[in-house]
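Missing here is one protein chain; the remaining ones are kept as they sit in the complex.
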Amino acid sequence: MICYITRKEHFNAAHKLFNPNWDKEKNELVYGKCANENWHGHNFELYVTVRGTPDPETGFIIDAKRLGKIIQDHVTEVLDHKNINQDIPYFKDKLTSIENIVVWIYETLRPHLPQGALYKVKLVETENIFVEYMGENNL
Amino acid sequence: MICYITRKEHFNAAHKLFNPNWDKEKNELVYGKCANENWHGHNFELYVTVRGTPDPETGFIIDAKRLGKIIQDHVTEVLDHKNINQDIPYFKDKLTSIENIVVWIYETLRPHLPQGALYKVKLVETENIFVEYMGENNL
Amino acid sequence: MICYITRKEHFNAAHKLFNPNWDKEKNELVYGKCANENWHGHNFELYVTVRGTPDPETGFIIDAKRLGKIIQDHVTEVLDHKNINQDIPYFKDKLTSIENIVVWIYETLRPHLPQGALYKVKLVETENIFVEYMGENNL
Amino acid sequence: MICYITRKEHFNAAHKLFNPNWDKEKNELVYGKCANENWHGHNFELYVTVRGTPDPETGFIIDAKRLGKIIQDHVTEVLDHKNINQDIPYFKDKLTSIENIVVWIYETLRPHLPQGALYKVKLVETENIFVEYMGENNL
Amino acid sequence: MICYITRKEHFNAAHKLFNPNWDKEKNELVYGKCANENWHGHNFELYVTVRGTPDPETGFIIDAKRLGKIIQDHVTEVLDHKNINQDIPYFKDKLTSIENIVVWIYETLRPHLPQGALYKVKLVETENIFVEYMGENNL
Partner (left out) sequence: MICYITRKEHFNAAHKLFNPNWDKEKNELVYGKCANENWHGHNFELYVTVRGTPDPETGFIIDAKRLGKIIQDHVTEVLDHKNINQDIPYFKDKLTSIENIVVWIYETLRPHLPQGALYKVKLVETENIFVEYMGENNL
């Protein structure tokens, strides 16, 4: 009897898309307005899905408040009101595409959850674009 | 040509999380504010997904209005404006975690739909927490 | 230069609509399912609007985080995961209609904000029903 | 490292559900108000999910703006402010159920995306009903 | 102690914007895609606001279920799954702009509510456009 519980958290952050191996023109060609050197930002919505069998004693796969605390401690407190390119060491030399951010979130959360429990991370950048990553749980 | 149709319904209900094998302190430790003996409540949003091939005569996997009626008759009319712990016999001695509620909804709906048609039940408790159950369709 | 800032908070609570001067039949006639003696509940969304001129030093009418703290301390922490009829003394002998709840929230918040600053309180009970109260600021 | 990116677009269109092999009574019996011969309409929300590995040079599975342009050029510009039954040749003799519309959108988009990239199309007809189609990616 | 209660209802309808005093070119110039002679449609969301003092016996300004019934009987059942230009006599020779539809809804509802009770009608055509009408309650 496997259930999936999803917890939503959010953070507001600045970033820019800029490949340092390219000149400004190529960056603007590829990334458009997202390459603005003075940064732009988003309200990111984060959905973390954990898979498991409800514990007969508690009725819970995982306590949603504890799941929220894990996400806050390791991800949203780290990213909230930050500049992802400048304030997060992992992204010092990585492109801050949503794809790369969502993979970082997944890998950051995984060791803090029971083995095999983390099922999916979904990151919503705007109301029109979101990215999902499932590690090895790929469909 | 398999499609998935999802119908949203909702109900408003009271419940509390309380394990009768524990004393009040342990319940408050595990369940926090959800253990308030005087109950609390939610607007639950329910998404039911049915899988099938569109009927060439109607274009439908299943008539969405009929699907809505099945959900209302067997689930939302039963739970709406009710106390899940007290008014629903199945939960007289079961924990009313969202995990257990979503499994009950899935098992309640399955016999009223064509065999193999019920794919997933998703229950949203607050804007920040939802649980999904897929029976044997686990990913 | 008068601006209006609105802060959203939320709480989940149980209540029932029941006039003790009427018998059960009359209560069910007037309140329908809302009269269920075993309670039901909602996710309430609360919007509090404060009016004022931005302070030239801070750019703020009021610090939105401080406004949030005032609402949490005096309203949402008091109501969250509670039974409004039983746990809130003001409602011991008052009907817990949204109209009465929203007036209570307005009167509870007013003394904790600068004089004349509280403009409107809006309480959303379900996605289909909300009530607004503006004290003496009536249109 | 496979990610899934989803882009939302929308269109507003008229349609009716009417099987020309049946008389008006049977159509009204099966389709209810959706059979109104004078048409009705919806704001359709379309979610297109593409699967792939982020390109190390750009960080992208696919440029979300380019994905949006592909959807607009081949689907939403074709359907927006149109009568699906009358203005879209494919539906001249097809039932315009959401199931059939979503399959048409999937098949229309597939050749314009890299092979194997199109993962899922989801079409939301009202806030209470949506249909998903995944071609051969069925779960 | 004046409160404002708002009830949301919805309907799905087809319409087109077309001034019969103009030729097709002028209609397309003024109305763009909305002039498509084969119609288009929307999911309309309707918010009706009623003003009043809560009745001390019931706690209600007006019973929200009764308000919903009045809106359904006189407005949404009349408009739902209809062609506003063809199926609603009032619009046979009127432009079906949201402005004109919202005024019609306001005038249609007013006689079915206590005198002075109807405060505002808001009609949402798409997630990006809505119109409000308040009769003589103009700000």
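Structure notes:
For reference, chains read A, B, C, D and E in written order, and residue numbers begin at 1 within each chain.
Definition applied: contacts are C-beta pairs under 8 Å (C-beta built on N, C-alpha and C of every residue); 3 or more make two chains touch, one makes a residue touch a chain.
Since this is a predicted model, take the numbers as computed values, not measurements.
Contacts of the undrawn chain with the visible chains, over the full complex, involve A, C, E. Taking the whole complex into account, chain A touches the unshown chain at residues 10, 12-15, 32-34, 36, 38-43, 80-83, 86-87, 126-127. Looking at chain C, the residues touching the absent chain are 1-9, 54, 57-61, 63-65, 68, 137, 139. By the touch criterion stated above, the residues of chain E touching the omitted chain are 17, 19, 21, 30, 32, 94-100, 102-103, 127-134, 138-139.
To be clear about the criterion, only the chains that are shown with their structure count from here on.
Shared contact partners of chain B and chain C, listed by label: none present. Centre-to-centre spacing of chain D and chain E amounts to 28 Å, using the average Cα coordinate of each chain. Centroids built from CA atoms put chain E at 34 Å from chain B. Annotation for chain C: residues touching 2 or more other chains are 32, 127.
Which chains touch which is summed up as A-B, A-D, B-C, B-D, C-E, D-E.
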